[in-house]
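With one protein chain withheld, the remaining protein chains of the complex are depicted in position.
Chain naming follows the written order as A, B and C, and within any one chain the residues start at number 1.
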Amino acid sequence: MSQESFVDLSMVRRRLAGSGGRRYWKSLEELAATPGFQNFLEREFPEQASEWSDPSGRREFLRIMGASLALAGLTACTRQPEEKIVPYVKSPEQVVPGRPLFFATSVLDQGFAKGVLVESHLGRPTKIEGNPEHPASLGATDAFGQATILGLYDPDRSKTITNRGEIRTWGAFLTALQPALAAQKALGGAGFRILTETVTSPTLAAQLDALLAQYPAAKWHQYQPVSADNARAGAELAFGEALAAQYRLAEADVILSLEADFLGSGPANVRLIREFSGRRRIEGEHARLNRLYVVEGSPSITGAAADHRLPLRSSEIEGVARAVAAGLGLPVEGADRAHAAWVGPLVKDLRKHGGRSLVLAGESQPAEVHALAHAMNGELGNLGKTVVFTAPVEARPLNQLASLRDLVADMAGGEVALLLVLGGNPVYNAPADLALAAALDQVPLRIHLGLYQDETAERCHWHLAEAHGLESWSDARAFDGSVSIVQPLIAPLYGGKSAHEVLAAFLGFGDRAGYQVVREHWKGLFGADDFEGRWQRAVHDGVVAGSALPEKPVTLASGDWVRPARQARNPGLEIAFRADPTIGDGRFANNGWLQELPKPLTKLTWENAALLSPRLAARLGIAVSSTASGATTDLVELRYAGNALKVPAWIVPGHPEDSVTLHLGYGRRKAGRVGSGLGVNAYALRRSDGLWFGAGLEIRKTGERAILACTQDHWTIEHETQTTKRHLVRSADLAEFERNPHFAREMSEEPPADLSMYPAHTYRGHAWGMTIDLSACVGCNACVVACQSENNIPVVGKDQVARGREMQWIRIDRYYQGGLDNPETHHQPVLCMHCENAPCEVVCPVAATVHSDEGLNDMVYNRCVGTRYCSNNCPYKVRRFNFFLYQDWDTPSLKLMRNPDVTVRSRGVMEKCTYCVQRINQARIDAKNQDRPLRDGEIETACQSVCPARAIVFGDVNDPKSRVTGQKSSPRNYGLLADLNTRPRTSYLASVRNPNPDMPREAGPGAARASLELGSGPDV
Amino acid sequence: MSQVFHRSMNTLARASLAIGLLGAGGGVGLVMAVSRSPYATRQGVAREQPVPFSHQHHVGGMGIDCRYCHTAVETSAVAGIPPTKTCMNCHSQIWADSPALEPVRASFRTGNSLQWVRVYDLPEFVYFDHSAHVNKGVGCSTCHGRVDLMPLLSQETSLLMEWCLECHRAPERFLRPKGEVYNAAYQPPANQLELGKQLVKLYDAKPRTSCSTCHR
Amino acid sequence: MSAEVATSGLYGLMAEFRGPHEIVAGARLVTEKGYRRVDGYTPYPMEDLSEALELPRSVLPKLVLGGGILGCLLGYGLEYWSAVIAYPLNIGGRPLHSWPSFIVPAFETTILFAAGTAVLGMLALNGLPQPYHPVFNVASFAKASRDGFFLAIEATDPKFDRADTRRFLESLHGVVQVSEIEE
Partner (left out) sequence: MSSANPMDLPGAPILGPGHTLGTVTDKIGDVVLTRKTPRGWLGGFAIAFGLLQLMLLAVVNLLFVGIGVWGVTIPIGWGFDIINFVWWIGIGHAGTLISAILLLMRQEWRMSINRFAEAMTLFAVACAAFYPIFHTGRPWVAAYWLLPYPNTMGLWPNFRSPLIWDVFAVSTYATVSALFWYVGLIPDMATLRDKTGSRLLKVVYGMGALGWRGSIRHWHNYETAYLLLAGLATPLVVSVHTVVSFDFATGLVPGWHATIFPPYFVAGAVYAGFAMVLTLAIPLRWYYRLQDFITMRHLENMAKVMMATGLVVAYGYVIEAFMAWYSGNTYEMFMMKNRMTGPYAVMYWCLILCNVVTPNLLWFKRLRTSIPFLFLVALVVSVGMWLERFVIIVTSLHRDFLPASWGMYAGTKYDWAAFIGTIGLFLTLFFLFVRVLPAISMFEMKTILPGSGAHGSGGEAEKAR
């Protein structure tokens, strides 16, 4: 870091000194400037990290041995190895050893900012929390946000600058670059192309503009496999200009989603979940529940949350949209009358809620459908109420697919002499028919900046290791345009460069720190007077005040959307492409947490599969069965547009019958040690003329079998009948609920506290408890990853998951109800219930799991001998066992990542949810040190604080005024398996759905209630 | 004739039987003893340090307060080992060229941290919080002993779990007025028990013996 | 005192009988004659013979009872002390003194101690181990563990007289031979 930045930062700090605040802005430069720490870092990372990759069996064996010895060390009577203390030479301000600091920054999702607070221990970022002051976060994050921390410490990240595989220095790169740039200067940049992903960063945009100014003839292309092309085109169709829509779900009573997975993905999904769930929650006995209609071509969590769901092939949805529009009185053609029974009541419902309804279209639908949605909203008077419009958020909105096409054409035509790829992995994720790779090879000089030595890096002359988002300075816009300053939490572990620094080099600034680039840009924006103050605030808050884009009034231009673009009905099978729900478009492929995160609906991990409907499966004779080594299924061959792919088939109840869904993001060749060679590459089938779906799919059973790692015993009729008999998830329609608010409690009787041959224990002082509102939970998975990050939970790999040895402390059970074709889907997060009559404790021979005086079910790792008796006797099966040495005791970077407040468990011990006891203890100690009682809400468990739906409430059930006590007094409150008299401290609030009374039963979800006989489906 | 053994064998046989039985018991006792011995706990074993820092001199002699160096003790789980800067505050003038302090100066020059040997080393699975203790009237010397008399620091107490429990079960036997917490030379008064009882009430000191208090 | 001199170096006299019934008969006569320090040696336990020698009932049962009670108290005591006094823990909401559970281990310790007492007690009462014993000095005594039946009168018996006792023994029915047992 350069001296000058160091200077004015310390100045900054002096300014800051007065202002307190919960989170402090701290200059990483200073910490890193301490050579001691620098050496420390160097000692710790590059060399040893590379050493780790040595896969020789010997080290493995030693590792295991070492671990066994380490374990022996856990027994009380052996000596410990001598430890060293390495204090600072000059300790940075604000740093109190043993206490974390929180810094505001943002993580990027498809180029859009989601605000976060990062917990940092002595300069090591360890945990990500949401930033309550950020519009896209509101204090929560999604699973991707949580997993960013693992991405930062990923030992497989690219660590060097390479030229044709040879390691080079930054200086060498700069010198090598000069002639090429000089040549382009002469041509005005005619042969110069820059390819980025979606860019919202004002600074980066400014740099690019400056570059284009220097090279007028150069071109800036953008591409990422999941873009907003259709939405943008739709807006242009509807309003004649490119606009970005923002939805106000809180205001909407009736919502129609045309394949829009607004809860599952997108730059605003965290906020939208909050708003949506806010309208699903029932305080007391009355509620203004919203009602959600979903038409979709592939099951999503949004569809799972729907009150009425219509599974259709993606190509048929436009027809339904037109039918709805026609019903609303819009002059449209090509309406599909086939679903009149469903559309009729829907239209009535929408009409009834004019101005308080909302129609959304998904990116996977063509522009016309988006336009129709806008038109319908116009017709319903929703414009400006439940949906508002702003100028596009992207720095330079364009049709990315077209942009990529042009680039490929130019490259193939040999017009490109110098290509700079700033992030992204087009070689892997471009549509197959563009043949990008071949064209790329025509370019004489190809430069790639990326986090990994990936497929694209492999085909570029120069690869520059990119600095991670948590390592570099930048800025970015959120879905509503508000800008966040992105600040680094740690010096680049592997000495990477940020896009700003690379562009600075191209602009001729040599090696200019990203910090300066960003600051300079904002100096320009904030103006000189009180720049420091405003900059301070911006960095401190994590968002630039008042930077959100202003709403724009809109007028509908009756346009081309009236007539259907293509004829809707196409016979035969259809293929649908979707971003993977846990690893996105493939950018998270090397992230173990996300790989092992069960997909919300299929509960598959570590790979993708051809998702198909029970009926189609029956037709093809697909047999899925669970075995001790995993779920076995048939390997099918998909033939589509001349390409073929062998994929394991997986049966998904509620999938449209004549279509097959394939998730993008797998089949990576060069993702890293975690992500390479998993699943199949859907991009190999994806075509530019149908990014999201296409007709003419042929499917064939190969006769081979495949093993998948599914965390939940695959769906069977047995499941459904047993689930309903056992009243595990309890749910009712709003009407039923109003008739009998206590329906949930009456489903099974909870034994009274005194029903025991022993006197009941009384808890003086605190008694911790939790409630989970099943009405609010949408199954987004954020809590699972948050828990994994907070509690140092290891990743175990596909084989172990397949054997049922996954380690996540909180899991989300998925239950179907109502048959195979279009079932109701329920999510139930299950973690340790902290039973007052804990069955696990009684059977532990060494008292390694016992009750604390506050009613926590403590698990004492260092006392555990690993009999697994507790797990056998746990009716909830929430206990997790270290069958092997799952924790990575070697990789230095992963050691830095761990939460220092939680023991790192080793081989042979049981573990489970602790209600984040480390947070409880810290809060208790702080309160005691300040001689004050604990405040309600002062303690938030990791799962609670991350939950976008605010479905989880934790607190003191002995405190009559606490929120959790309030929740538990709700009539919907019930204990899972409480009839066993385990007296769980964690309880659930039954879910209440709000179906349209006029909707014919057999048309909604749970339609096929009667079709249970069709059980021959997946259960084979 | 069928005599197999010599007379003496009778005594021998009986003796060995007795020895066998006693030996079994003795073995267990021995293990118990060893696991509590300084060999296992390192109790009272002075440690070599990169710099022969003497608490006796600084605390006993100069009367420097614990918190001058261990700054975080009142607010954090760890007391904190002082950065080299803290040493140099004085030693840039005093003993500025003593050879013994060369490592300190070197550290300050080069910016490479001093590497001290950890004396009080709890297992990784034990979470001790200094602030929680000093704020409730547990004196430094209660666990760390008379550091003002230690030229080279050694571990005063066994740090065995049973030792922790002694105090967590009966704090009144050890608590002292908050004012005396940092007084290394503090001697508990004759009426410690009743004083302790008062302090427990006064400071609302409720030490817990639940596992998750220290293990998580 | 002449007897004393005479018996020095002599442990006693041993008569070997032809079979079980002969030795029982012989033993009866020996006891009638007033000999008290008498012992029989047989390949297997013989109730008749012990009756014939009027042996007292064994005290072993009382010892074993004591051992059992001790074991029970120690076992239950340990459980109560460790669960209620030493480290009281709320385990699964059960009371500290969960007596129904504590019965089982206490039962086992009872058995353990009783059995231990039975074996050690038996050895102690029999003065075992005692690998050396004068009777082994008799050449033919090896048969005692096979099919030999022996009756020994010890020299320390007040009525013992080297010559008379020998004559008396030889007079008994079914005696194969009488031999002297050296110390």
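Basically, contacts are C-beta pairs under 8 Å (C-beta built on N, C-alpha and C of every residue); 3 or more make two chains touch, one makes a residue touch a chain.
The shown structure was predicted, so the numbers you read here are calculated from the model rather than taken from an experiment.
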| item | value |
| --- | --- |
| Interface partners of the hidden chain - shown chains only, full complex considered | A, B, C |
| Option touching the unshown chain, where C:L29, C:I111 or C:V176 are the choices | C:I111 |
| Of C:Y11, C:Y132 or C:F168, the residue in touch with the unshown chain | C:Y132 |
| Residue, one of C:A15, C:L49, C:C72 or C:A155, that touches the chain absent here | C:L49 |
| For chain B, residues in touch with the removed chain | 2, 4-5, 10, 13, 28, 32, 35-36, 160-162, 165 |
| Absent chain, residues of chain C that touch it | 19-21, 24, 39-51, 53, 55, 58, 60-61, 64, 78-79, 82-83, 86-87, 91-92, 94, 98, 101-102, 104-105, 107-109, 111-112, 114-116, 118-119, 121-123, 125-126, 128-133, 135-136, 141-147 |
| Where the unshown chain meets chain A, residue by residue | 61, 64-65, 68, 71-72, 74-77, 626-629, 712-713, 718-719, 722-723, 725-726, 728, 800, 803-805, 811, 813-815, 828, 830, 839, 841-847, 850, 863-869, 871-873, 875-877, 879-885, 907-910, 977, 980 |
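Simple rule for what comes next: only the chains that are shown with their structure count from here on.
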| item | value |
| --- | --- |
| Distance between the centres, which are taken as Cα means, of chain B and chain A, whole angstrom | 46 |
| Separation of chain B from chain C, taking each centre as the mean of its C-alpha atoms, in whole Å | 58 |
| Sequence positions of chain A contacting 2 or more other chains | 850-853 |
| Chain C, residues touching no fewer than two other chains | none |
| Residue numbers on chain B that touch chain A, as the complex places them | 31, 34-35, 39-40, 42, 71-72, 74-78, 80-85, 107-108, 110-118, 121, 123-125, 127, 129, 131-132, 135-136, 160-161, 204, 208, 210-213, 215-216 |
| Partner chain B, residues of chain A touching it in the complex | 34-36, 39-40, 73-74, 76-80, 82-91, 96-99, 850-854, 856, 858, 860-863, 901-904, 914, 917-918, 921, 925, 928-929, 931 |
| Chain C-touching residues of chain A, taken from the complex the two chains share | 756, 758-761, 835-842, 844, 847, 850-853, 983 |
